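Here the complex is missing a single protein chain, while all its other protein chains stay put.
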Amino acid sequence: MLSIKEIDVFHGDLQALWSVSLDIKDGAITSLIGSNGAGKSTLQMAIAGLLRPARGTIYADQIRLDNQPAHKVVDAGVSMVPEGRRLFPEMSVLDNLEMGAFSRKARERLGETLEWVYDVFHILKERSRQRADTLSGGEQQMLAIGRALMSLPKFLLIDELSLGLAPVIVQRICQILKEINKSKGIGIFVVEQNVRMALALADYGYIIENGRITGQGEGQALLNSAEVKEAYLGIN
Amino acid sequence: MEMGQFITYGVINGAIYALVAIGLGLIMGIMGIFNLAHGSLAMIAAYISLWFFQSWGIDPFLSIPLSMVILFVLGIGIYKGLFSSMKKFSAGQKLRNSMLVSFGLVLVIENLAVLIWTANERRVNTTYSGLAFDFAGLRVPYIGLGTILLAVVVIFGLHAFLKRTFFGRSIWAISQDYQCAKLMGINVDRTMLIAFGIGVGLTAIAGAVISLYTVSPSIGLDWVNKSLILVVLAGVGSIDGILFAGLLLGILESVSAYFVGVHYTGVVSLIIFLLILMFRPQGLFAKKVGR
Partner (left out) sequence: MRFFQKKMVIPALIVAFLFFLPLFFKGEYYLNMLCTLFLYVILSQSWNILGGYTGQINVGQAAFFGIGALVTRLLWTSGIPFVPALLGGGLSSVILSLLIGIPALRLRGHYFAIGTLSVAWIALITIENIFPGVTFLPGKYVATYSLLPRYYAFLIILLSAVIVISLAVHSRMGLAMESIRDDEEAAQAAGVNIFKYKVIAFAISSFFAGLAGGGFSFFHVSYYWSMPFALMWCFEPILITFIGGVGTIWGPIIGSLCYVALKESFALTMGEINVLIFGAVFIFIILFFPKGIIGIPEKIREHLTKRMGTNVGRDVLGKSQP
């Protein structure tokens, strides 16, 4: 389990996260919903090791993460798909995927992992020699996820999956994520503005507002709760 | 001397320029560090080749692996001491600070060189210095030929390293997206350190060649100037472009020497450079536009 306990994270002088606690269970899909600027990306960056919390701890099972640089977090089995489908634009699809398997462990199993990723995302196999910046938005998102999977993570963090993508494609990807979660037992942590999608996908969900966790519950229950309906779905 | 000969010499000069510039291209392209001391480092490399030759009779081409190691270590020291603290700076700050710091380094290195080796010009004289062979009526010095071959090998070798090996690709990845590279499990800090070391180590090759022509403590600034011109001409981030840019510059200079005389070739190449900067600032071969 990935447990985040009471972390405070600052951007310079500005505090973005206030005593945030969260649990991401093995093999489950957990979602974090909140509006723009609520602190979702900041939380993911803190888990991934790109930001260091000023207070609190983050543990992946017995391994402490909050005091590690990002590359060590990857070694501990936590892989993040950053917001905005950031890829290595000059590199081909294949190169991007291989970069995902940079760690020693992953490199040893590169061949079979690559086959599996191609199996999950057929389109990537077709486009394997193409430059990453020539792919469509949906393909790029798949590449970003595929690349993160190449490191054989225990936990996959995805930041703003749906941003800028057509709903049909988002649906496809969600389906794929559900499959991966079931077949490989990878814990998935999705951070999203699209509340409906995030809570439908999730086993468990959290709500974040202004850097604080203000609610949590089973995905379905949260989706049906009055406050979520009002605040995020516009239903009265 | 007829035009063909001028062009031949131009090609040779261009190859030397490319050899010096390649290390700077790597450093500036990947790390955004403006190292004015690059030429001075090539100068040190030349003195090292000189030393190997005078103390043990080792031919400069052969002592390259040894001097590469020495310069690699020096490069790592310089990065750790001077540039690693600039990791988190914005591009503008990094540019300005690295330029200033490296200028201080130039002062230190050049004056140290004068103290250690005196300001006299020196040169390695091998058995084949000054000898040449005849190629279709053109006189091609052996050293020149060696230089051209070396330039081609080094540049294509570096290209293959950056695009085919895992470590090389991690350097390439860092130059495209620093944060993403971290998320791949790449130890970015250590990789940058090594990349800088490689960039400096590459000057050892240039230094060996330079030692066969002329070495003195003051050549540093001239070399870094030429290197900068090549890096920008080729396009920041383009490695193969540096060879072509070098050849182009070398030939243009030689051809202009034919018309305006030797003294002004520097001016001509600078003017051409300025023109390109104004009309195609991304360089001739860049893949990134408007960098």
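Letters A and B mark the chains as written, and numbering starts fresh at 1 in each.
Rule of thumb we're sticking to: a contact is a pair of C-beta atoms (placed from the backbone, for glycine too) under 8 Å apart; a residue touches a chain by one contact, two chains touch by 3 or more.
A quick note: this is a predicted structure, and the numbers were derived from the prediction, not measured.
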Residue of B:3, B:69 or B:107 in touch with the missing chain, whole complex considered
B:107
Missing-partner contacts on subunit B, residue numbers:
34, 82, 85-86, 89, 91-93, 95-97, 99-101, 103-108, 111-112, 115, 221, 225, 228-229, 232, 236, 263-264, 266-267, 270-271, 273-274, 277-278, 281
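Just so we're on the same page, only the chains that are shown with their structure count from here on.
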Distance-wise, how many Å sit between the C-alpha centres of subunit A and subunit B, to the nearest whole number?
43
Quick one: which bits of subunit B touch subunit A in the complex? Just the residue numbers, please.
166, 169-170, 172-173, 176-177, 179-189, 287
Flag every residue of subunit A that touches subunit B in the complex, lowest number first.
48-50, 69-71, 74-75, 79-80, 82, 86-91, 95, 98-100, 102-103, 106-107, 147-148, 151
